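Complex shown without one protein chain; remaining protein chains in place.
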Amino acid sequence: MAEKFLSGDEAFAEGIRLACPDVISAYPITPQTIVVEKLSEMVEDGSLDAEFIHVESEHSALSCAMGASAAGVRAFTATSSQGLLYMAECLYYASGGRFPIVMMNANRSTALPWNIYGDQRDSLSQLDSGWIQAYAENAQESLDLALMSYYIAEHKSVSTPFMVNLDGFILTHTYEQVDVPAPEQAKKFLPPYETENKLDLDNPKNMAFSAGPDTNYIFKYKEHAAMLRAIPVIEEAEQKFAEIFGRKYTGLLDQYKTEDADYILITLGSIAGLCREIADSLRQNGIRVGVVRIRYMRPFPTEALAEAVQNAKALAVLEKDISFGNEGTVFTNICSALQGKNITAPVYDFIGGLGGRNISHQDIIAIFEKIQSGTANRVNFIGIEEGENT
Amino acid sequence: MSVSAKTLDQNEYFYGHKACAGCGGSLAVRNALKVLGKNAVAVLPAGCMSAVGFNFPQLCFANNAIISTFAGTASMLTGIEAGFRRRGIKDFTAVGFAGDGGTADIGIQALSGAIDRNDNIIYICYDNEAYMNTGIQKSGLTPFGAKTTTTPAGQNIHGNIRPKKNMFEIVAAHDIPYAATATVGYINDFLNKIEKASKIQGTKYIHVIAPCPTGWGIPVSDTIDAAREIVDCGLWYLAEYENHEFKISRDPKNFTSVEEYLRKQARFKHLTDEDIKIITESRDKKWEFIRSHWN
Partner (left out) sequence: MIRPTVREKKTFGFADVPEDTSYEAGYLVTVNSGWRSIRPVVNTETCIGCMQCYLYCPDGVISIQDGKAVIDYDFCKGCGICSKLCKPHAIQMESER
């Protein structure tokens, strides 16, 4: 175990070194690039024994990782934004093929207009691609998720690819003190990858085939069921992780002072820290507020969320995302999860941070004020004034 | 040692598939696998051969085989080759079978990347000169003048207005360890090129003409005839690229008639004498170049 001063990208690369993937195929894109740079340095200096493959596109990055996974070995790739969208076809392919690849995605805005800064529209647009989706809050959690993601993805009952999302720049490029576990500890945590879902000379397979209407639906149902089976496996992974490394995680979502909260803000990613600070300051003024940070968008924390917010008077969703012509995707998912759960508190959507625009201290205070006073709209755009938004 | 019918692996690795009767592509896949044997690990992108060979639970490959994304034949081969190596497996051949569209259009980027990395794979392009699986649309390897469903032959435009992309030389321009052209019509030449490729380290590319009776508009029994005539009349050539040099495998002293070759096929039925003259002239020009520059 060693304390290091690392950015989110660097911490993630450290986690991947500990996970010992056999094949790494990645294509550079800002703000993910540091991860692949670090990994190639680790391969060069011999501290990571992996095949580092310089692919010609993100589509090839994931296609190559799928080939490696189909050959029965552990594979890693990383991307961001346009790159994630460029490989979108392969996302569905990897999940349908049940290849437990781990991919880091640096959350970044999507063109047009071009923009390299952080929002979460890239990964949230791929919620239906069949990947487990986790959102890290800080560099430590990034490193820890790099390790835990393989445990969960490769678990026999899950066998589903895993996307770990880090907010572009805010997390990928920000330095923090990070505890880097020792390789022996990591080995104790993560078993070697073993699977029957592989090409095998002694027991030849035909893979990634077509399936007609009679069986296709069954394959898809099983894919869904496996993703749901990840929920107890996430718990199992976190328990084992805590035993070995001493750090505790809280499953699909993270709660902060929600037990007695009248007003709860639900968000994901690195903004949660600021939200908690504000919750504390508002509590000093006697307003009982809490924060829920969604850690996993897939599988979605339907049950845990309803339980966390059941006593609240009003709920706000803060997200760096929009589904044009509708509302924020996180909001849609939350509203759907709360249906039929006997929750009468109104839910308001606050969209902000698109293209990396800052969400300020004051913006978050204003969210709490609006939901407390009942003056919020169903969907609100932070920083766009009333009258402008027509 | 050269491969022949007698020395060829008697096993059938591609069997029971639903390709059209007389399919040239399936002949190429079948025979290539017979050369490479049971340890061939085949990657097939979306296209005829994957569509006809992998409909669960009708799975027509006796060896390990997997469908890749349309654009991802070469990149998936790369991953498989690396993965097998990581497992410590040595005695295997990663081989891809992609059609003309899968190779020269949507898959060219990944193919170029694999050659650039010199991944130890064999990439076979079975060229039936159009997107046959979707119903005969023009690809980058559709020849000049061919009628397809997206290059209709009318009064104004006589089918495809562009010549075939030169994949063999595009691949060779990467300075690939081995590239070759072939036809299912001269199967021994094809078999021996596969055999040769299997012994070479690095990326190997074999481009095999594989007539599609449906798309070319010929009787199903005439696949082999057409696959021979295209070489005999000089519109296709059998060659190799090795040790940085081009080498012609067969240099016909006299060409058979281009017109005769074209007129037998419904896709060229509309061509005027002038069109045929253009095609013949371009053949002559190509051969002039080949004979003066290649060994």
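Every chain is named by a letter (A and B) in the order it is written, and numbering of its residues begins at 1.
Convention: contacts are C-beta pairs under 8 Å (C-beta built on N, C-alpha and C of every residue); 3 or more make two chains touch, one makes a residue touch a chain.
Since the model is a prediction, treat every value here as computed from it, not as a measurement.
A.B. asks: Given the contact definition stated above, which residue among A:111, A:218 or A:384 touches the chain not shown here?
C.D. replies: In the full complex, the listed residue that touches the missing chain is A:218.
A.B. asks: If the hidden chain were put back, which of B:27, B:125, B:167 or B:239 would touch it?
C.D. replies: Among B:27, B:125, B:167 or B:239, only B:27 touches the chain that is not shown.
A.B. asks: Among A:16, A:48, A:143 or A:226, which residue is in contact with the omitted chain in the full complex?
C.D. replies: Once the missing chain is taken into account, the touching residue is A:226.
A.B. asks: What chain A residues would touch the chain not displayed?
C.D. replies: So the residues of chain A touching the missing chain come out as 96-98, 159, 196-198, 203-209, 211, 214-215, 218-219, 222, 226.
A.B. asks: On chain B, where is the contact patch with the chain that was removed from view?
C.D. replies: Residues 5-6, 8, 10-24, 26-27, 30-31, 38, 56-65, 184, 187-188, 219-225 of chain B touch the chain absent from view.
One rule holds in what follows: only the chains that are shown with their structure count from here on.
A.B. asks: Centroid from C-alpha atoms only, then distance chain A to chain B, rounded to Å. What do you get?
C.D. replies: Each chain reduced to its C-alpha mean, chain A and chain B end up 43 Å apart.
A.B. asks: Going by the contact rule at the top, pick out the chain A residues touching chain B in the complex.
C.D. replies: Counting only chain A, the residues touching chain B are 22-23, 25, 51, 53-57, 59-61, 63-73, 75, 89-90, 93, 199-201, 204-212, 215.
A.B. asks: Residues of chain B touching chain A in their complex?
C.D. replies: Residues of chain B touching chain A: 38-39, 41, 43, 50-51, 54-57, 59-69, 71-72, 74-87, 89, 91-92, 109-110, 112-113, 116-117.
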